[in-house]
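The complex appears here minus one protein chain, its other protein chains still in place.
So, subunit A:
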Amino acid sequence: MKISLRHTLIGGLATLFVASASAAEIELLNVSYDPTREFYREYNAAFSKHWSELKGDEVRVRQSHGGSGSQARSVIDGLDADVVTLALAYDVDALRQQADLIPENWQSRLPDNSSPYTSTIVLLVRKGNPKNIRDWDDLVRDDVEVITPNPKTSGGARWNYLAAWGYALNKFDGDEDKTYQFISKLFQNVPVLDSGARGATNTFVQRGLGDVFIAWENEAFLSVEQLGKGEFEIVVPSVSILAEPPVTVVDKNVDRKGTREVAEAYLGYLYSDEAQRLAGQHYYRPSNPEIGKEFADSFPDVELFRIDDVFGGWQKAQDTHFNDGGKFDSILEEISRR
């Protein structure tokens, strides 16, 4: 009896270690941000199948999800990512600036600025749109409360801010002062500035605060589908920003691990018809216009501008607007003085 118990224990421990060892045929680690979970779960299965048909090898793709900025930080600190698929180029570029993990030209290595799928910023309103919100202009009305997280701490909130800024700049024909007043007015309508996108979603969805929630298009679809079917509606503004979540191979890691070939194929396959369709099903806009047409019904036409064209890239937008002493700081100061 004693012997058999001991054997079982030893056997159990042995399987525990063997199981983690024998599964290492080819293993990739994809470090990504929060809203891509559902998409990559399906894409990984699809790629695994594709690769085993092509090469006969089994590929297992591990996922790690979290806030885009903190995920980048982890890779810089040594998280062994083969590929990163983050929310904004600014975060990916940190891998180069802080740790020299990728070359300077990383974003031009794949088509479409290395963004196989894109998204944009839309407005989520309550059922029936009781405040009749149609466009960015309605967000500065006195009777409207807006929910958006704090751009100081949330990457998604920066997209929100820049989308509104781009719209206003266009509306006022490039008049920076008027644009500034517009954004300032908008933030006066924000009752609570949550620190992250998830907290802001809860504020709007669970706590029922606010009339309109500025959100990623894919997240907005997900909220509508999963959190409260029929309780919310998506309003697409006339102009919004093209959010390009970029992907890249982490060169230093794949060269050390010898996984470059698979890692590059993994990202390359994101541009295949199959993957593009998967992205569309998960509410990302496919970068391939042909596949995009198949999803024309779910993605209403909206005039999209690029951050590079209006703000001169992420680094510049960050410096002008969000760093200490930037435009957003003076807006907050102005509001608190009232």
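Observations on the structure shown:
To be clear about the criterion, a residue touches a chain if its C-beta (ideal position, glycine included) is under 8 Å from a C-beta of that chain, and two chains touch if they have at least 3 such contacts; residues count from 1.
Assume contacts and distances are computed from a predicted model.
Between the names "Imidazole glycerol phosphate synthase subunit HisF", "FeS cluster assembly protein SufD", "Sulfate ABC transporter permease subunit CysW" or "Menaquinol:cytochrome c reductase cytochrome b subunit", the one given in UniProt for the chain missing from this structure view is "Sulfate ABC transporter permease subunit CysW". Only one of the listed residues, A:A46, A:V144, A:L209 or A:L227, touches the absent chain: A:L227. Shown as candidates are A:D80, A:E274 or A:D329; the residue that touches the absent chain is A:D80. Contacts to the hidden chain, counted on subunit A, fall at residues 16, 20, 29, 31, 34, 37-38, 62-66, 74, 76-80, 98-99, 198, 222, 226-227.
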